[in-house]
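Below: one structure in structure tokens.
Of the protein chains in this complex, all but one are displayed in their positions.
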Amino acid sequence: MTNTIYDITRESDAILLVGSNPEEAHPVLGMQLRQAVQRGARLIVVDPRDIDIAKKAEIHLKLKPGTNVAFANGMMHIFIEENLIDQKFIEERTENFEAMKEMVKDYTPERVAEICNIDADDLRRAARIYATAERAPIMYCLGVTEHHTGTEGVMSMANMAMMVGKLGKRGCGVNPIRGQNNVQGACDMGASPNQFPGYQNIDKPGILEKFEKAWGVKLNPKIGTKATDCFPKMVTGEIKGLFIFGEDPVRTDPNTHHVIKCLSSLDFLVVDELFMTETAKLADVILPGRSYAEKEGTFTNTERRVQRVRKAVEIKGNTKPDTWIFTEIMRRMGYPQPYLTPAQIMDEIASVTPSFAGISHERLDSEEVAGKGLQWPCTAKDHPGTEIMHVGKFARGLGYFRPAAYTPSMELPDEEYPLIMMTGRILYHYNACAMTDKTEEINEIAHTSFIEINTEDAERLGIADREVVSVASRRGEIQAEARVSEKTNPGECWMPFHYLGGANWITSDALDSISSTPEYKVCAVKVKKINECAGCSECCCE
Amino acid sequence: MVRLTIDGFPVEVEKGTTILHAAEKLGIKIPTLCYIEDLLPDGSCRMCVVEVKNNGRTKIDTACTLQVSEGDEVLTMSEKVIESRRMTLDLLLSDHNVHCFSCEANGNCKLQDYAYEYGVSETSYEGAKSGGEIDDSNKFFRYDPNLCILCHRCVNTCTQLVGRGAIDTMERGFQSIIGNGEGLWADGTCESCGNCVQACPTGALVMKRTNKYRPYQAQKRVRTTCPHCATGCQMDLIVKDGKIVDVEGADGPSNHGLLCVKGRSGSFDFVDHKTRIRQPLIKNHETGEFEEASWDDALDLVANKFTELKNQYGGDALAGFACSRSTNEDIYMLQKMVRTVFESNNTDNCARV
């Protein structure tokens, strides 16, 4: 996020929420969003479903999945057409506006309405509300990124904000709401095939050398392979050995059949885990690591805020801190990694990562920080951290408009698979449920996988509410309880991805062309009754 | 700026400041039952009354609502004030099921604390109690109207802070209780976040798990960050006998004391869950079963096998994925391991999935 949750929920006049269901996926952020609406902020929701917060929205653009880029281009078309743009901001802070203008010229509200299956006047109203608000943030989530055009979607959000000058000030900004607790930190920490910690590009002159010097070892200069691209390479034998730390790709990655095939092709799979996950079952060695409550460390939240994680308990058995495990492997493979405490590791991070240079456990625990964490960039021991990014100047200098044309999703519905299926999160579980399904009460509330399907489609298919149905795509077939309502548009359905034997058996492994993020939000499926009625007179059909 | 004295201590505060805040500035604590910071005062509990003299006039009013005036002489513990607070407590106790011994909130109850502090050991009134049935329908917590003092902290939390509005005061007058309007708590729009429970000053709303410990038995409270989504809520893990028994929301910069159902109730059962793997496991390829191993054996196997593969196929044939749920320090070390000993840049995290 360029801004903080505090300023965008408490100091904004309008909020543009795109492809995000914070009430379920980020509930405490959702609560603050509801407070914002109560305070009087005008909410625009852009989402293919009637998510609950849409009830509080002044406008809900219930657009067709996979059409975010067209939507954004349409918004910008209206900004220009109705002269709602921030000319001064564009002139002083950005470049390539003319190309952008040219690109969105054809995206008239009527054409966009057609593509997105929304009302042109609603789009106009939304554009006016967002553009004319003194302070208005864009908040978005996986509804924007999890498409094969996800990167273009993200750029489009930035393009909109730049065009109306809503960046670098309080209550504004472009704010991706990151998913998992430390997904921001994972990216920051260099678990990335092309970047060292702090987004230092491997191929940038001097960077590799810097780390070789810091770590005292010769490093491989070749850009690595993204995780999602690794899987096919396992089948081809290009990747032979894999160490998975706490991930469960069998459950979280698209097209489960394929994932299992890939992992099974490996020569050697090591998993560092808490539980016997579906992925762990395929491992050659399982190393029992520790959970967040059994270790010291830090998480970085969606606001780039580094906050402390503290050890509360130690459980019986023979588990080991994960950093100890990595250190041991390094040592046993010949690298003289000293045993470091998490605090010492953070000091090392700070020493090689300019944006973390001012961060240490000692400082995070200090009275100065007072439990408020530190937001990177925090470049020196006396740097207060950065609440809002791009104030006065963008990181790269001038903000660059990157025009993106709308292209349809990779897998569109056809005669055989007539429905678009999206996936997402529900309130009660998190991702693969490894943690949440250990709480009995949660399981009692949310125990079954389901598929939300439109009443019209359900009627046509003869499916009743709460009936268990079959959902199939080109990649597989699963069962789920049907939830029949108007929440999704006709022709569209939605499933949570948390459950075992759930949505990812059938999701598409088409990837974003730039980030390689899978297109979880759009695949083509067919839904059908499991058993045609045999007239047995014993079932519900009476 | 307005100048006044509180219990004789001079203080200068901005116009519009309430007496409660002005006193806070001096470190003088005024008792409250219904007050929630940042919200318009509910003003219903009447505990925070203070005596204010100004211009020869004396009044007693609630410190949470009363704004300072130039020259106010505020007394927070005058005889009249104490008498009024005693009366407030007397009335509250007259409609309260006083069974502190078996109450989950024993030792964590503001009514109990204040009654003790003001020497109100029992009510001076006879008469009926409003009563009502315990609503046990929520999976995580229960509401006992017999212990409810109608301070509305739960309602104000749910409507104004959580923004859910799942509960409200129902019925009128003496019969007032808190509920979802019609039917049971769990039948409404409640998300089970439990922020109402944390807001409750008595035992009216308690987490069901609280019966496993007394707050004062907690051996420690550990401030940490929630392990679920990226909001980064701050919370306290409450540890008793080496086990996490409860979680409470803490005032963090991104959550301001709030938690969701996952943070409050889904973030500790798994820690010491019976299904945790507690010993290194090596798969016996003949049987297909995992067998327990020593750390040395497991780590040697891992190191040897990866070294072997690296030597045979090169570092690019190895990869290591980090977990977006783990700490920065873990992830840093993981990628360092991949880069230094796998000699590969095939490292990534689950940001994409």
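Residue numbering begins at 1 within each chain, and the chains themselves are lettered A and B in the order written.
Everything that follows uses one rule, which is that a contact is a pair of C-beta atoms (placed from the backbone, for glycine too) under 8 Å apart; a residue touches a chain by one contact, two chains touch by 3 or more.
To be clear about the criterion, contacts and distances are computed from a predicted model.
**Q** When one chain of this assembly is omitted, its UniProt record names it as which of these: "Nitrile hydratase beta subunit domain-containing protein", "ABC transporter permease", "Transcriptional regulator, PadR family" or "NADH-quinone oxidoreductase subunit NuoF"?
**A** So, among "Nitrile hydratase beta subunit domain-containing protein", "ABC transporter permease", "Transcriptional regulator, PadR family" or "NADH-quinone oxidoreductase subunit NuoF", the name matching the hidden chain's UniProt entry is "NADH-quinone oxidoreductase subunit NuoF".
**Q** List the shown chains that the missing chain touches in the full complex.
**A** B
**Q** Check the options B:T17, B:S44, B:N195 or B:T307 and report the residue that touches the missing chain.
**A** Counting the whole complex, the residue in contact with the absent chain is B:S44.
**Q** Touch as defined at the start, partner being the missing chain; which of B:T5, B:S94, B:S137 or B:Q279 qualifies?
**A** Of these options, the touching residue for the absent chain is B:S94.
**Q** Considering the complete complex, identify which of B:V2, B:I60, B:C100 or B:V222 is in touch with the unshown chain.
**A** Of the listed residues, the one touching the omitted chain is B:I60.
**Q** So that we can see where the missing chain sits, which residues of chain B does it touch?
**A** Chain B touches the chain not shown through residues 40-46, 49, 60, 62, 64-65, 67, 84, 87-88, 91-92, 94-95, 124-128, 149-150, 152, 168-169, 171-176.
Methods note: only the chains that are shown with their structure count from here on.
**Q** In whole angstrom, how far does the Cα centroid of chain A sit from the Cα centroid of chain B?
**A** The answer is 28 Å.
**Q** Under the stated contact criterion, what part of chain B meets chain A in this complex?
**A** 139-140, 160-164, 191-193, 220, 222-234, 237, 239, 242-244, 250-256, 258-263, 265-273, 275-283, 285, 290, 293, 295, 298-307, 309-310, 312-313, 315-353
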